[in-house]
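Just passing along the structure, written as structure tokens.
The complex appears here minus one protein chain, its other protein chains still in place.
Note that the chains are named A, B and C in the order they appear, and that numbering of residues resets to 1 at the start of each chain.
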Amino acid sequence: MRFYIKTKKIALQYNNIVPIVFFFLSLAGLYFSKMDISFVVNEVIVRFIRDGVMVLSLIIPITAGMGLNFAIIIGAICAQIGLLIILDFQIGGALGLCFAIIIGVIFAIFLGTLIGISLNRATGKEMIATIIMGFLATGIYQYIFLVGYGTFLPFHNNEIILSRGVGIRSMVDLSIFRNTMDKLWQVQIGSIQIPFFMILTVFAFALVIKYITGTKLGQEIKTVGYNHEKAELLGIDVYSVRIKAIIISTVTACIGQIIFIQNIGMLNVYTAHLNSDIFSCAALLAGGASIKKAKIRHAFLGIFLFHTLFIVSPQAGQNIFSNASIGEYFRSFIAYGAIAFALMTR
Amino acid sequence: MIKIKNINKKFRDIEVLKSINIEVKEGEIHGIVGANGSGKTTLLNILFGHPNILKTGGYSGEIFINNLKSKISRPNDAIRLGIGMIHQEFAIIPEMTVAENIKIYRENTFKLTDKIFGKNLSYIDKSQNYIDTKSILKTFNIDLDPSLKVFNLSLNMKQFIEIAREIDRKDLKILLLDEPTAILNKEDTVSLISILKKLSKKGISIIYVSHKLDEVIALCERITVMRDGEIIKTYERQEFDSDNISENMMGYKVNKVINAQNREFKNILLKFNDFSVDIPGETVKNFNLDVYKGEIIGISGSYGRGNTALSWGIMGLHKTKGEIILNNKKLSNRNVSNILLNGIYMVPEDRRGAGLLLNHSVMENIIFTSLQMKNNFLMPYPFKLFSFINKQKSLDYSKKIIDQLNIKCSSALQKVNELSGGNQQKVCLARAITFDPEILFISEPTRGIDLGAKELILDMLISINKKKTTIIISSSEIDELKRICDRIIEV
Amino acid sequence: MKKKFLGLIVFLLFFSFTNANAESFKIGVVTPPLSASEDEFRGGQKVSKKYPDMIKHITLPANFSEEQETAISQILSLGSEKDMKAIIICAGYSGILPAIQKIKEKRPDILVITAPIWDDPDMMAKYIDLCFDTDWLKRGETIPTKAHKMGAKTFIHYSFPTHMAKELLSKRRDMMKKTSEALGMKFVDISTPDPQAGSGRGPMLQFLQEDIPREISKYGKDTSIFGTNCPMQDVIIAKALELGFIVPEQCCPTPTQGFPAAMGLEIKPEDAGDFNKINKMIENKAKIAKVSGRLSTWPVPVGVFFPEFSVEVAKGIIDGKIDKKDIHQISETAKKIAGVEVYFNKMKPNLDNYYLIIMDSIYY
Partner (left out) sequence: MQDRIDIPQIIIIIFVLIMMITAWFANISITYFINDSLIRLVMNGVLVLSLIPMLNAGVGINYGLPIGVVAGLMGMCLAVNFNIKEGLGFILSFLFSIPIAVIFGYIYSMILNRVKGKEEITATFVGFSFIYLTSLFWSIAPFNNPSMLWPIGGEGMRPTIGLKPYFEKILNNLWVIEIQKIKIPLGMLFFYFGLCIFIKFFFKTKIGIASIAVGENETFAKLSGIDIPKIRTLAIILSTVIAALGICVYSQSYGFIELYDAPLMVAFSAASAILMGGGKEGKTKVTHAVIGTYLFQTIYILSAPIANELLLPEVAEIFRNIITNGVILYAILYKNQKNSSSI
């Protein structure tokens, strides 16, 4: 009995190493950056809203034993497709946003199915496969909007098209959606702004993920994640469960990206989705998740730790080394390094 | 209830099941007995749609459930048809709780969410599952907290969880059991048998596979005897006769190689003292053995009993305890290269997975170990590590040994992948002969090989032994061991 | 009562006096990091050395377009300081407007000068107090004209699809085409592999290395080459030294872009930042390579110029010495800092806070 307790304690500490390291790094960064704490808190809250859903989208594939789903970038692309289509038809406000979500989700379901089917042929190599899929999808997406609009796709809104008549501008304004959600139920406490509606939205997604893991489907996903061979013997259709896991992830990522973009207020058509996968993965892992186990608390804790570090590190670097680039490189190193480290530990 | 018609199954070029016909009635307990490798498990796997069957090319023949022709290609199909299976290597997820394992795929869910989201996305009612599990465990007289994680439990408790999971199914019509008592003690076996009898009274058909004859006789209404993938005979209850049945199980074969001499040995070459090996699913505990120079020892036992674990253990590839004494010296540094240099060589049971470089030529396979460990077949350059193969020498040698062992290949440069199972095994042996070890461990030398080749391989082992190599054979074919070994040890 | 009142007045006077005297305000300067663009970064450094207590210099992420979020919070962090009076953004990136909008929402009192950022001009003019930029469209006219003067008969424009998706760049290309044709030069538009399409800039640069000799053998030495992407300049200038064609200007006109790497300039630490010396070095190297008169750029990097210039303008406005609507005062300041004539044009006739500049050129 004593032995049992002891091992559990050690395991606990081990799992927490990454968040603890991030905590101290953030703390040190906060100290050296000399940034205003209320500013950092405000920013972290904003980051929580922007990136929360995207990070949550990683949980289900990890539970299904497929590792980090770098293909959430494709979910993000779906979101951008949805937004661009709505912009093209100039449907503004909440209605437009709803339409954008619907279109994005339809694309996400379709592409998610494709990703899932492909990943069923890449058991054990899902992660590298999803990375390459992300590259592939990015290229195709970029050029469809660069060349497609104005040639084989008709456009309806001159403002988002380049003056040459072909291709979407690299930056489009989302003024028609601006502040449709962000400012709802915003409360000011001291110098800290808390947009309750958006926070609740992120929590709602966390609840949805939590709910799914508690359903029959969730139980199947878990079983597949523990051991897909045995899951098959237990009658679970492993392949379709894996496809479903990826679809859920892609759809969640799609909605996450819509939240992200509408919060920023402008859409960088060709680049806004890039890195959404890396940063989300790094944030999740910073919260103590591993490539085999991820929970909602890891996601939430991770967003706070990782983004605090991200917010303070450039200035911390500048103040310590009198060279802002150092903080900059350190930050990128941390993002990629966190993922590399998570892959190295069991 | 279930009718199997003309089932045939091939693994690569080996026929493992030949026109199998079995019929099991409603509520009948049907026993299938046979030696290891007779095809019992393969038959159950076909009935349950085990994924490996499809991956290895499927089967031919027909299966009727309730007089309906049924296609079973995945476990899911079998489960939908009301078939349940208790696997020898448990289909249990150790990281999940007892309740989760037992209620898996059939969880209780809340009615409300059922209506809103449908069954699949309905929320699981954990407390109901807990209660259900508790009550099903009661039928076994087990008082266990269903919220415990399974990896904390003992082996026989896991066995009961596996059984409980199937019995809990309300739609269960046919239950397949594969060696369910292998790890159970007497008492637990008795309680299992009584449960099975209750089930059969409910009208559930049971197919019970075991090699423990007395158990099968006590439990079953009919018994089918299998040997080498064929049905030898099906006995009705009134015809049961354990002598006849066991004779059917063993059978006799023609042209047997027999190591006729009654030899005597004096010098102890190798000693195992309290030797334990821990391989998942295959363990040896506190094993003691003296191996005399020049003898052939057989180690018999079925799968999971550790007869192959010994050789993996001595090669230092798994965790071991205890000591090995070679030539009166303790063998302490047990990395593989040191063991090999001490003259111990092992031919593994998994030929394709561990014994051969399938994409390489016969020659490369034959010389590999000698080349790497003894620098044989190298050009005479000073830096051995970066030296090239002496191709002429290797080729000449390979040709010689190919002739000697009668390996059927187009040339020494043919890829091993293209050879038949028997010839592949010969290549494995050729490598062993080339290495010229003092002690040879060989596991399941005749598994998956056709009859004629079997005898050749056994013959070859005897001739290797005659050249002063001590041989330790692990095999589940007790009959073969009896023929060539000086001693047989049961583990 | 009277006394008290007097005391209060004295106190108030004293207070307001000391306040005015000791009024310490801060100006934030935002530039790309060193690795992305040295000029702006050094410009920021230079001005923060000039006013060490006043300037807060921060940088944006290197791959800005992929880390818009970080950029926004970097800029917002400046707005969180109470004594921040002005923010100057010298980035040349698009997508910064949301950050400015958010700052203006929270702190309408902060003066924002961009020099430059590349968002929608009308929107920028709406939110930003003063926008400066090099005159992109005008350069579509000036560069071919300059090339023509330097003796070019053909004008080659290297770019790639994602750049041509940028309104300004593609408009400038059209302008160059128009001007070239008006001047009787052949305009050749060549597309390179896209560095933003996933495989990085390697393929683009390799293509340039192979294609430039091909084009020069086709059109002869009197060809002017212009590339729209900063990394291209190294290859273009290096090839110009080898083949002797004309480089009228780089995409970002400065002696420190392309020239140092292509010519292997050995700029000693004590000379670093001394543009007279750097220009002399380039001239010498050009002479050695026998390409005198075929290379040209602006003598002072606009990137270095803009931060200092904008800070001076911001300081002037805050101190009340400069009226932000008075372009003469502004251009005076510009001339003082650049040392050469700087021409200001309005971006659009109806915008009174968006100016485009063109500088005199130096020919090597």
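Throughout what follows, contacts are C-beta pairs under 8 Å (C-beta built on N, C-alpha and C of every residue); 3 or more make two chains touch, one makes a residue touch a chain.
As the structure is a computational prediction, the values presented were derived from the model and not from experiment.
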| item | value |
| --- | --- |
| Omitted chain's touching partners, listed by label | A, B, C |
| Hidden partner chain, touching residue among C:160, C:245 or C:354 | C:160 |
| Sole residue of C:205, C:225, C:247 or C:295 that reaches the chain not shown, by the stated touch rule | C:205 |
| Touch with the omitted chain, as defined above, among C:194, C:249 or C:308 | C:194 |
| Chain not shown: contacting residue from A:17, A:98 or A:140 | A:140 |
| For subunit A, residues in touch with the removed chain | 67, 118, 121-125, 127-129, 131-133, 135-136, 139-140, 143, 146-147, 321, 323, 325-326, 329-330, 332-333, 335-337, 339-340, 343-344 |
| For subunit C, the residues touching the chain missing from this view | 34-35, 38-39, 41-42, 45, 62-63, 160-161, 190-194, 197-203, 205-207, 209-211, 214, 231, 234-235, 238, 241, 256, 260-273, 278, 301, 304 |
| Positions on subunit B contacted by the hidden chain, ascending | 52, 55-56, 315, 317, 335-341, 346, 348, 350, 353-360, 364, 368-369, 371-373, 375, 378, 384-389, 415, 417-418 |
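As a working rule, only the chains that are shown with their structure count from here on.
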| item | value |
| --- | --- |
| Contact-richer chain pair [A-B vs A-C] | A-C |
| Subunit B-subunit C separation of Cα centroids, rounded to whole Å | 74 |
| Separation of mean Cα positions, subunit B and subunit A [Å, integer] | 46 |
| Set of subunit B residues in contact with two or more other chains | none |
| Sites on subunit C at which at least two other chains make contact | none |
| Parts of subunit A lying in touch with subunit B, wherever the complex brings them together | 211-212, 214-220, 222-223, 226-227, 229-237 |
| Sites on subunit B touched by subunit A in the complex | 48, 50-51, 74-76, 78-80, 85, 87, 91-96, 100, 104-105, 107, 109, 113, 117, 119-124 |
| Interface residues, subunit A side, partner subunit C - complex | 35-36, 38-39, 42-43, 46-47, 50-51, 135, 138-139, 142-143, 146-147, 162-164, 167-171, 173, 260, 264-266, 268-272, 274-275, 310-311, 314-315, 318, 323-325, 328, 331-332 |
